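Missing here: one protein chain of the complex. Every other protein chain is in place.
Residue numbering begins at 1 within each chain, and the chains themselves are lettered A, B and C in the order written.
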Amino acid sequence: MSRFASFAKSLPLSGRIGLSLVLFWLAVALVGPAVAPHGVGAFVDQDVFSPVSSAFPLGSDYLGRDVLSRLLWGARYTVFLGAGAALLACLIGTTLALTAAVRGGWVDEVLSRAMDTLISIPSKIFALVMVAAFGSSLALLLTITAITYVPGNYRIARALAVNVVSLDFVTVARARGEGGLHVALREVLPNMIHPLLADFGLRFVFIVLLLSGLSFLGLGVQPPYADLGSLVRENMSGLVDGAPAIVMPALAIATLTVGANLLIDALKPVEKQG
Amino acid sequence: MVGRVSGGAAPRSAISGVLPLIAKRIGSALVTLLLVSAVVFTISGLLPGDAAQETLGQSATPEQVAALRHEMGLDRPALTRYVDWLGGMAQGDPGRSLVANMPVREVISARLPNSLMLAGFTALVSVPLALAIGIASAINRGGRLDRTLNVLTLSAVAVPEFLVATLGVLVFSVKLLWLPSIALVSEDASLWDTLRSCALPVLSLSVVVIAQMARMTRAAVADQLDRPYVEMARLKGVPFRRVVLFHVMPNAVGPIVNAVALSLSYLLGGAIIVETIFNFPGLASLMVNAVTSRDMPLLQACAMIFCAIYLTLVLVADVVAILANPRLRAQ
Amino acid sequence: MDFTRRTLIGSGLAAAGAITLPGLSGPARAVPRRGGSIRVAMQSSSTADTLDPAKGAMATDYVRHFCLYSGLTRMEGDLRPRPFLAQSIESADRITWHVDLRRGVRFADGRELTSADVVHSLQRHLDPKLGSKVASIAKQFADVRTDGRHGVIIRLTGANADLPAILSQSHFLIVPAGEDKPTGNGSGPFRLADFRPGVRTVVTRNTEYWRNGEPYLDRIEIIAIPDEIGRVNALLAGDVQLIIAVQPLSTRRIERSAQHGILTTPSPLYTDLVMRQTELPTGNRDFVAAVKHLIDRPLIKRALFRGYATIGNDQPIPPFHPYFNPAVPQTVLDIDRAKWHVARSGLKGVRLPIYCSPAAAGSVDMASVLQEYGAQAGLEFAVNRMPADGYWSTHWMKHPMSFGNTNPRPTADLVFSQFFRSDAEWNESGWKNPRFDMLLTEARAEADEARRKELYGEMQRLVHDQCGVAIPVFINMLDGHDRRLKGMTAIPLGGLMGYRFAEYAWWDA
């Protein structure tokens, strides 16, 4: 714990704000449903779009459900689905990028063409087809969002890797007789971590955005559950009145994504010292 | 070694210098297009139902479905249809739309200019804005302005597009009555009306794409600001503004145009939500339409266009990067 | 009145459609005036948009077709068919019908409308290649032939007192003979100015319309805004003057505006929960009874539809219908009774997915409501929301539990025979009841109104008690309009006056 404290202390102010936001949302995602005052689908309010009250701390939604409870459930999907998909996308993208950069030649060419293919199919339409074909499920959502952002990560990771591969220490490793796996994982990858983290942060934002876009097209998380974007979407009618049912999820998305990126941006100097 | 004075790139050879690159790219673009069509063919094969069923709807009788299938040629094996379609494409004919019952070329040509116009306007608005934000952030690296812009652009991206779009409509159309709430684009509309119609869609799309471009601009400019030639220019007494515009920008242009190209390619296929909200007759909604009606020739054509535009943008970006960099230009 | 007493049987819901807007039904009901150009926002349009009435699939098509073509009969707000292009339509045995056409009606190209056009327009539905949406209804046309230049004889395969009502549907609008692919050349109130599938339709007033002084509007542009909030915003921003399918939640916004109003049309439209009788556990009678008692109808009416709905009783005839049988007891939320049924069925703790989709209005939220109460009675439902794309072909009726959605039909016979008869193609729950089938055939041919009501009453009870379909509410149709648009009344066959507003509406500016 003290290591964590010293880590937190080493961050600049923006990083500490980011860290607290991330921790907050992580906590909400983990224990939110347990502390939610009502069930995620419980119809508890006679009225809809109620303002903030003691009974409903964040008001009620378009069906008279408790916004706080739905938010506490919804954070789970956005945090885990978003982070999971971003992680998966970066994992796949970076692995392919390292392969392309280290192997070069036709491997590079084939992978790059494949990525061009993927990137040029509009993601939401891809999602539409996949959901129509396979039905909606969390695993499919995760797959779709991850696949959508693989090419973007690949492009960036490949550019980084190609840069690192041309550096002397990689040549040293090759001259030592090291195999491709060692070169990729031990020599190249550690030198791309920070830009990759920054890319992960941005990709996370875009995945959150894509998830809410999918909910707009009716392809999101299965009701009565809803990710934060779906919460915004389903309560759009409350926008005119500035109902907390729409303001709160929107605010939640903003704080979560900005927090994650502030934290990631702040990690850079720490890494340099370490 | 010392007297390397002869040779080198005269300006006129700059364009001809990139021609081999363009030729090579067109070659690999054809491969990519083929791949895209194969992927579209494969995943659309997973879709339940076909164009005949979707056209006839719930009320169809089996005889009707059979008859329509025959008319649409859906009674032939899928692979045969795909190969036929490929053959047609090779001769520049994208076939007939199964549902609209007219040449795909006509269906597309009614929508493509709209999409290009929307993307064009959005680019005109968002690219300069993104550059301004990126440069301002880079110059003030770590400063208050930088951090504010960072948080602002990030949160702008994360907020769902439909929320931004609807908020824009509420404010500018419903409350202020300044702008139309829907895009009424048609040939007979005046330029002014068209511009007004596009204002809100452009705003909504810009919010999404600005952040990525601004962040890349910031990174590219910041990277250049650390270079010795920037310090040298300052030590020559060159004003900072001039340093940024005349010294830094030509060198940062490569990565920036690349980010711009990627973002702009999103403006076509990714505009589905904006097209839906503003009733904008663009390509993305046409493609969704093609999916739901199982209109394979139309779907393939849309996919081809998106892919071709993406590849073109990336190629243009690379060519710009090469032309901006004398070193690459010479190679 | 040219209808004979006999032909009028079976054709109407009495006072159903008499609900009008406060702004329109006031004492100072002005005389319609000519002029004005409006833009109408529908829900959806696509490349499948068509000018062929037989192929009309969406509200946008119906509106377009009613603008361009005229039909033999027309349904008014009281849901009684009136002769239209037909001067009279009569039958002694309800099998062979004689139609006498109005004289001097011309198509847009100037040609006179004759019996040949009518024969063509009715018979073309029988050609499977055409892909008519009403092919199955048209199957009862045993023979359609001309009887002179202005007479048509229609012989049916069986007695059907509802033929005039059936012919009022947009699919049976009259197109010129010889046109295999109609291009908008009709005898309707408007003429086609611009038609771009998936984008817009523009029609302008037909100055030679056969009904004198009509229509009133000069020009109508029909577009589609799929996003409901976008549609309401467009109305409030003044970009469109009329919108279809307003969500109940948006009514407050429209009503708050002094310039805009809502047209409410109570209708037999319903979204129903389908429990397949052909498989388990949904085929278990106690399971069905339990689910019916787990539906909180007032909550659905209040929360999902903000009161813009009529509570249903698991059968398709709404309380405001003349054939409604009030003697059937109303099913109410009764968790204890549901528990008892669940216990009796031995299905406690069963896990079952419910397939729902935005394609069936309100079904996603209904499924959520059912899930909540199901949990209280020991039934674990999982909500499976499917995209609208492909829902009808892949999910509807394909799972033990799914949601369906039935649009208003012009007659009680149609809804019963299309959705509940044992051999009906869309017998959603796969319910088989010989008694019901017998009653249906009898009612169709029955000329006596009182006897008909009795027969339909028993059918309602059978469906309510035994069928695997739960109908929680009948949904009101809501249209939003600019208050300057006058002449709008409710016709319970669909939004926008049963899609025929163009014939009635006028601009008061």
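As a working rule, a residue touches a chain if its C-beta (ideal position, glycine included) is under 8 Å from a C-beta of that chain, and two chains touch if they have at least 3 such contacts.
In the analysis below, contacts and distances are computed from a predicted model.
A chain of this complex does not appear here, and its UniProt-recorded name among "Sarcosine oxidase subunit gamma family protein", "NADH-quinone oxidoreductase subunit N", "Formate dehydrogenase major subunit" or "ABC transporter ATP-binding protein" is "ABC transporter ATP-binding protein". Looking at the complete complex, one finds that the omitted chain is in touch with A, B. Among B:Ser28, B:Thr61 or B:Asn251, only B:Asn251 touches the chain left out of the display.
The omitted chain makes contact with chain B at the following residues, 1-5, 7-9, 227-229, 231-239, 242, 246-247, 250-251, 324-327, 330. What chain A contributes to its contact with the hidden chain is residues 167-169, 171-178, 186-187, 190-191, 193, 272, 274.
Simple rule for what comes next: only the chains that are shown with their structure count from here on.
If you compare B-C with A-C, the chain pair joined by more contacting C-beta pairs is B-C.
Chain centres here are Cα averages; for chain A and chain B they lie 23 Å apart. For the pair chain B and chain C, the distance between mean C-alpha positions equals 42 Å. Chain centres here are Cα means. That of chain A falls 44 Å from that of chain C. For chain A, residues that reach two or more other chains under the stated contact definition are 128, 132, 217, 236, 239-240. Along chain C, residues 229, 388-390 each make contact with two or more other chains.
Within the complex formed with chain B, the residues of chain A that make contact are 14, 109, 113-114, 116-126, 128-130, 132-134, 152, 155, 202, 205-206, 208-209, 212-213, 216-217, 229, 232-233, 236, 239-240, 246, 250, 253-254, 256-258, 261-262, 265.
Chain contact summary for the complex, chain A toward chain C: residues 39, 41-43, 46, 48, 62-64, 128, 131-132, 135-136, 217-219, 222-224, 236-240. If you check the complex, the residues on chain C that touch chain B are 41, 46-48, 57, 128-136, 196-200, 223-227, 229-230, 233-234, 236-240, 388-390, 392-394, 396, 426.
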